[in-house]
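First the structure, then my questions, so here it is.
Missing here: one protein chain of the complex. Every other protein chain is in place.
In order of appearance the chains are A, B and C, and numbering begins at 1 in each one.
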Amino acid sequence: MAPFTYRRQLTIDWGQCDPAGIVFNSRFFEMFDSNTWRMFHAALGVRPHELTVAFGIMGIPLVDVRANFLKPVRFGDIVDVSSRVSEFRRSSFDVEHHLPINGELAVEGGETRVWATRSKNDPEKIGGTVIPADVIAKFGAA
Amino acid sequence: MAPFTYRRQLTIDWGQCDPAGIVFNSRFFEMFDSNTWRMFHAALGVRPHELTVAFGIMGIPLVDVRANFLKPVRFGDIVDVSSRVSEFRRSSFDVEHHLPINGELAVEGGETRVWATRSKNDPEKIGGTVIPADVIAKFGAA
Amino acid sequence: MAPFTYRRQLTIDWGQCDPAGIVFNSRFFEMFDSNTWRMFHAALGVRPHELTVAFGIMGIPLVDVRANFLKPVRFGDIVDVSSRVSEFRRSSFDVEHHLPINGELAVEGGETRVWATRSKNDPEKIGGTVIPADVIAKFGAA
Partner (left out) sequence: MAPFTYRRQLTIDWGQCDPAGIVFNSRFFEMFDSNTWRMFHAALGVRPHELTVAFGIMGIPLVDVRANFLKPVRFGDIVDVSSRVSEFRRSSFDVEHHLPINGELAVEGGETRVWATRSKNDPEKIGGTVIPADVIAKFGAA
């Protein structure tokens, strides 16, 4: 487990909520994606839009993503989204997101992403490449 | 396995895609949610906004949701989103979504939802209630 | 007035609506943008993602956009979004969108867009270029 944790406080907007008055599910994936980029910024000191150039990658595309909804999150709720890398592998990594309200977990999310480059022979082809050791080190992982 | 399958063809819009030119992940959860409501319309003959009144429920809220991304989906791609209930339980059910491009699976998704009512004593409390047998029957499940 | 009109029927999704049960305003701009690309496809026979390559442009960026809300549009409503170019100028054009429900206008929108290229000297600079006469002709304008 990489101990580095990024936290961001958000207030839920009207436009993020559905007719039941609770956050529409796709909006959590926007929050998760935003938090992952910001976590890299906080851990590496590289701003999100400079990450690809700084490390010679095309991006950190998702392989899979999931969310579990434990309690409803409503318009005006103040939530803390905390995110950390739960595992770094050779060319992919897992991110865990926790979203509590008043100390109780309301939503948890998980992502698997690839540290990806475009194939030199076929730029349409995207594949994983080795995650630099100093990237992993900055997240505090062994 | 409930054999009823709902299919919908979509053309990917500019506004659904990110700077890498591929569909931003949260957009797939919009497509999945839309397809689940439309599947109920097709199976039960009840329009989405009339589903709650027709069955005395507050909605079909998500308990968890996931997606796996196998191939990139791009601006202008024509995709077929097919959805079916993979399992009905007492008061919850699972939906599977498949999104192929040119016959190859690009994205698969899964949802677990609750057939939900508000508690009479505390309308803030939401809980599962028994899914009517004739709802299940219309999906063709045994 | 270019007489070519593109029409598309949509059913309003749960995820497009806010806690008041009506479509959240930003969602109309997604519908407008989608319709403009589809209108070019229908008028020119060029698929949206091939428009830039076919005409050597970087895109058709918005200069300004507006919407007027006359009647609420709700979850499950069936709407007809009709779009046409109301004026072609040298390197820019105006699009009008009408969104009636049951024959009554509910929302109207307007866009001004540029037929744009990137500067050869500075790719960060984007500017208008002459709209080809045969593009204008295909919309039926004089």
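The rule is simple: a residue touches a chain if its C-beta (ideal position, glycine included) is under 8 Å from a C-beta of that chain, and two chains touch if they have at least 3 such contacts.
Please read these numbers as outputs of a predicted model, since none were measured by experiment.
Peer 1: Who touches the missing chain here, C:Ala42, C:Val65 or C:Ile136?
Peer 2: Counting the whole complex, the residue in contact with the absent chain is C:Val65.
Peer 1: Tell me which of B:Asp18, B:Glu50, B:Asp80 or B:Glu108 is the one touching the absent chain.
Peer 2: Selected residue, touching the omitted chain: B:Asp18.
Peer 1: Mind pulling the subunit B residues that touch the left-out chain?
Peer 2: With respect to the unshown chain, the touching residues of subunit B are 14-15, 17-21, 24-26, 75.
Peer 1: What does the interface between subunit A and the hidden chain look like in terms of residue numbers?
Peer 2: 11, 13-15, 30, 33-34, 37-38, 47-50, 74-76
Peer 1: Please identify, in ascending order, the residues of subunit C that touch the omitted chain?
Peer 2: 20, 22, 24-27, 29-30, 33, 58-59, 61-69, 72, 126
As a convention for this text, only the chains that are shown with their structure count from here on.
Peer 1: To bring subunit B onto subunit C by a C-alpha fit, how many degrees must it turn, rounded to the nearest 5?
Peer 2: 180
Peer 1: So subunit A and subunit B: same face meeting same face, with over half the numbers shared, or different?
Peer 2: same
Peer 1: How many angstrom between the C-alpha centroids of subunit C and subunit A?
Peer 2: About 33 Å, centre to centre.
Peer 1: How many Å are there between the centre of subunit A and the centre of subunit B, using C-alpha atoms for each centre?
Peer 2: 24
Peer 1: Residue numbers in subunit A touching 2 or more other chains?
Peer 2: Correct list: 20, 24-26.
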